[in-house]
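Every protein chain of the complex appears in place save one, which is left out.
Chain naming follows the written order as A, B and C, and within any one chain the residues start at number 1.
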Amino acid sequence: MSIKVYYFASLKEHVGSSEHELDFTQSLTVNEVWLQANATLVLPKNTLAAINMDYVDWDSLVSDGDVVAFFPPVTGG
Amino acid sequence: MSIKVYYFASLKEHVGSSEHELDFTQSLTVNEVWLQANATLVLPKNTLAAINMDYVDWDSLVSDGDVVAFFPPVTGG
Amino acid sequence: MAIKIIDHAFDPYYEIQRYQNTQLDHLGAIGATSLFIGTMRDFNQGSQVTGMSLEHYPGMTEKQLELCIEKAKGLWPILDSLIIHRVGTITPNEVIVLIAVWSSHRGDAFDATRYIMEALKSTVPFWKKECLETDAERWVTSNTSG
Partner (left out) sequence: MAIKIIDHAFDPYYEIQRYQNTQLDHLGAIGATSLFIGTMRDFNQGSQVTGMSLEHYPGMTEKQLELCIEKAKGLWPILDSLIIHRVGTITPNEVIVLIAVWSSHRGDAFDATRYIMEALKSTVPFWKKECLETDAERWVTSNTSG
């Protein structure tokens, strides 16, 4: 299965990339997606995760075709 | 001593006049001012009183030259 | 800080723009602007309302409005404020009151705007008389709680 991963704001700078495309053979959690994509990087605490533009917990399962996003706490308004 | 008395809104209609001029020889409270000016009229409950545009209690004393106002609860905004 | 009593229909956004362009204090420090606009509805307490006349006590109105602002300033660090209130004959959809508060932080602007509105409704000498569809008139006898 194939998913897209997006990074925003300071996390995009931390990762050094705004997106990754990943292919897996088995089902993964959001946390495992982070580890697969960025194994060598420290995960900044408070990092938020979304699947298809909805907030999710880090143990949520991703499905084929999902868009996963990681980003720091939001600071709009 | 001489004072002015103003009435507003429904109280003006109740009294049938928008103002009175009164002359007294001794010191009076706001309540006594109402009785002097409108002895025969029932005082509508919740009527508010002001001296010189500040809210006052009904037992406040009026002084020469004061402007006393009586009016119903306010309904602006 | 400004207080205006107006006896004709006014556009609150035009008034705010004009105030901001000519009189607003502390521009660079302003992070939050909170506005409240009260408009005349076409119904009230179960009846269709076709118009309204708004009486006030000239002089005491301004004095009490200033007191509302002074009290709000004592409670929150607000940078500037503007109150405009209609008097006279009003038709549905016209603006009755505009309250604007400027501050550095949003919580202060929200709190102060609401406080001023509640203080205005309970202390400033305005009185509404409604004209009903039946041509009857009735005094509004008390304000609803906020």
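Operating definition for what follows: a contact is a pair of C-beta atoms (placed from the backbone, for glycine too) under 8 Å apart; a residue touches a chain by one contact, two chains touch by 3 or more.
These numbers were taken from a predicted model, which means no experiment stands behind them.
Here the chain not displayed is in touch, across the complete complex, with A, C. From the options C:59, C:77 or C:146, the residue with contact to the chain not on display is C:146. In the full complex, chain C contacts the hidden chain through residues 11, 13-14, 16-17, 27-43, 92-93, 104-107, 109-110, 113-114, 117, 144-146.
If you put the missing chain back, the residues of chain A touching it would be 6, 8-10, 50, 53-55, 69, 71-77.
FYI, only the chains that are shown with their structure count from here on.
Counting C-beta pairs in contact, the chain pair with the highest total is B-C.
Look at where the CA atoms of chain A average out and do the same for chain C: the two points lie 48 Å apart. If each chain is reduced to the centroid of its CA atoms, chain A and chain B end up 72 Å from each other. Remark: chain B and chain C have CA centroids separated by 27 Å (rounded to whole angstrom).
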